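I have a structure here, written as C-alpha cells, and I will follow up with some questions on it.
What you see is part of a larger complex, with each chain still in position.
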Amino acid sequence: MEPKSLGNEKPKLRVGLIGTGFMGKTHSFGFAAAERVFDLPFELELHTVADRTEELAGAAARTLGFKNATGDWRRLVGDPDIDLVDITAPNAFHREMALAAIAAGKHVYCEKPLAPRAAEAAEMANAAVAAGVRTQVGFNYLCNPMMALARDLIVTGELGEIRSYRGIHAEDYMGDAESPFTFRLDKVGGGALADLGSHALATAEFLLGPIERVLGDEVTVINSRPDGKDGRTAVEVDDIGRAFLRFASGATGSIEASWVATGRKMQHNFEVYGSRGALAFSQERFNELQFYTTAEAGRVRGFRRIQAGPDHPPYGLFCVAPGHQLGFNDLKAIEVALFLEAIAGIRAEPFSFRSGQRIQELVEAIHTSATGGRWVSTA
Amino acid sequence: MEPKSLGNEKPKLRVGLIGTGFMGKTHSFGFAAAERVFDLPFELELHTVADRTEELAGAAARTLGFKNATGDWRRLVGDPDIDLVDITAPNAFHREMALAAIAAGKHVYCEKPLAPRAAEAAEMANAAVAAGVRTQVGFNYLCNPMMALARDLIVTGELGEIRSYRGIHAEDYMGDAESPFTFRLDKVGGGALADLGSHALATAEFLLGPIERVLGDEVTVINSRPDGKDGRTAVEVDDIGRAFLRFASGATGSIEASWVATGRKMQHNFEVYGSRGALAFSQERFNELQFYTTAEAGRVRGFRRIQAGPDHPPYGLFCVAPGHQLGFNDLKAIEVALFLEAIAGIRAEPFSFRSGQRIQELVEAIHTSATGGRWVSTA
C-alpha cells in the first residue's frame, strides 16, 4: 500500500502559549479543534509553551500538544520562530507580556481582561497598532452562532427600533465567604464587574452598539476572606456590579455582574426589546435563541425557541445536523479561526486590543460612576 | 321533599363597588369565588354598584351580581347600609372617593396605585387610621401561595443571609407608538414605574423588607401618542423605570418596570440570592417557584421547580390536588378573604393604605432620584 503522501501548501503559523491553567487548556483545545473544523488560512504549529517553571511547562507541553517548553516567558516572546503569542497568564501579567510580544513583532492573543486599567489597555492597543501586529481579546461568548443571529436580527431591523436592553452575567464561584482570598480580590484583579461585567458589557455593545453614558452601582458582599494563614484579608473589590446604560442609538438598558449569585453557573443572559420584536438568551442554553415578532397573527404570537443548526454559520462546520449543540470549547475554536483570518487579512480583527480597551473603559466608568453616585460619559 | 332550610348566623357585610372596568369585574369575580372557597367571617351582600351613568351601572349590576345600581358614586358612599366601599375607578379619583368613604365610616378596598402622589396616599392612610376603618390596596400578586412560600423560605433562613435581589415587571400593552394617549400617560397617571413598578417594589419589600435608598432611572421611549383627533399629545411620563436598591437588611438589588417590552405579557419576575440558596419566580408561571439550596450534594444540586399544591395554603381550599393551578382571579379571591379577615379582626391588615402609601413613596423617591441623577433615601 502506497497511498499518496499529502502535501500542504498553507503557510505555517507558529504559536507560543503563556499560561497553562483553565484558559491555557481551553486555548489549546481551541487550536486543536479549529484545525480540524475550519479551512484555516495557516497550518498551525504549536511551538512552545511557557509556565512558571520548566517542569510545569514541560508537563503542559506534553498534555497540550506543544513541541517545546520553557520556564521563562521572555524566551518564548523573544523566539524568532514564533509568530503568535497567546497569553493566558494571570491578569496582572497581561500588559507586560503583551507589550514585550508586540515589541518583538508578534501577533498577540490575550485573555480578558486585557489590563486592570483602561490606560494600560490603551497603551497595549496603541502599541499593537504602531507595530502593525494583529491582536485579539478572548470574548468567546461573542463567537456563538446564536449571538451572530441575534445581532443580525437587530441590524436588519427585524425587531424594529431597539428600545431597551437587559444584560446579566452571574455565577457563584466566589459565593462562599470561606473561599480564600485570591488575586481577583485586590484592586488590580478588579472584582465581579471587571471579571464578569466585562462579558456583559461586551455583549451589550456587540448587539446594540456604543454605550454613551453609565450610572453605576458596586457592592462588596463578603468584606473579608481567609488569607490562607489564620486571619482574613479585607476585600477591596465589588462582588456585585450594576449599571444603567444609555446607548448612542437612543436605546437604554442595564447590566448586572455578580460572582456571588448562589446557584448560577453561567447566567450570561440578555433580553432585547424593539418596537416590533424581542430577543432573549441565556448562555446556560447557548445553542438556543428566543425570538418574538409582532409580524405573526395575534393568536399565535410567542417567543420561539430557535435551536442552533447549519442555518447559523459556522455551526454546520462542526456538525451537519441541527440541535446537536456546540460546546464551550467549540466557541474557543471559532475564536481562534476568527483571529487567524484576521492575521491573514481576510477579515478585520473582530475583538482587537482596541475593543478590549473599550471594555476596560466602560468598567472603569462604571466604577467611577458608582463611587461618585452620578452618571458618567463613556462616549 | 322538605329539606331543612338552612340558617346562616354569620354577620352580613354589604359591599358597594365603584367602577366596572377590568378591575371592577375582577373584584366581583373575587367576591363570588371567596364566598365559595373560604369560610369567610361574613356573609357577603353585593349591595350596590356605581358607574358614570345609571344605565352603565345598571347593566354592570346585572352582570356582576349586585342588587342595586347608581350613576352617582357619592350616593353609594353615603348609603348607611353599605359597610365596605370597593374602589376600582380610574386612579385620578381614588383619593376623593376613598376620603369620602372613610369619612362615612366605611372600610375601603382600593385598587393600586392608591394615589398619584405619596402625600395624598398619606392623607388617605391617616384618615383611615383616624376613622378606625380597615383599608386594603390591591396587591394581588402578593396573595399567591408561592409568594408566601418564597417569603417563608427567606424568613426562616433556608437561603442563608440574603445578598441580592432582582425584580422586574414588564408588559407590552403600551408598546405600540400608535396606541392612543390615555390617562395613564399624563403626570397624574404616573407612568410605567407607578403602574407596574409599584408591583415590583411591593414584591421586593414583601420578600426582603424595607428599602432604605434608591438610585433611579426613567425613560420615555415613545415621546408622543395620537390624541384621538388628528394630532399627537406629548407623553409626560416614563415608559421604562429602573432603580438600584439598598435594603435595611444590608441586601442590595434592582427593579425594572416597562410597559413597552414587546412580547412580555406578565413578566413580574424576581430572583433572590442568599448565602446558602436562591429563588427565582415568574408571574407568567405563577404556580411555580424555583428553589436552589446548597444543602444538597454537589452533583445533584440544581434549581428545583416546585409546583403549587395543598402544601402551600390556601391552595388546598381551591383544589385538593397539586399541579392543577390557580388562576389570576383566584389571587383576587384570596385578597378579598384576607381583607375580610382583617375587617373581622382575625388578622392585621395585610396591605393597608399605609402599605399603599409606602409604595407611592418609593415610586416618588425613584422619580426624584432619576430626575436628579443621585441616590435618594427612602428610610
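We call the chains A and B, going by the order they appear; numbering starts again at 1 in every chain.
The rule we apply is simple: a contact is a pair of C-beta atoms (placed from the backbone, for glycine too) under 8 Å apart; a residue touches a chain by one contact, two chains touch by 3 or more.
Note that this is a predicted model, so its numbers are computed, not measured.
Whole-complex copy count, one sequence throughout, 2 copies displayed: 4.
Here, only the chains that are shown with their structure count from here on.
Here the spacing of chain A and chain B, counted between their Cα centres, is 42 Å. Interface residues of chain A, counted against chain B in their complex, comprise 159-160, 163-164, 166, 168, 175, 177, 215, 217, 219, 221, 240, 242, 244, 252, 254, 256, 258, 260-264, 273-278, 292, 294, 301-303, 373-375.
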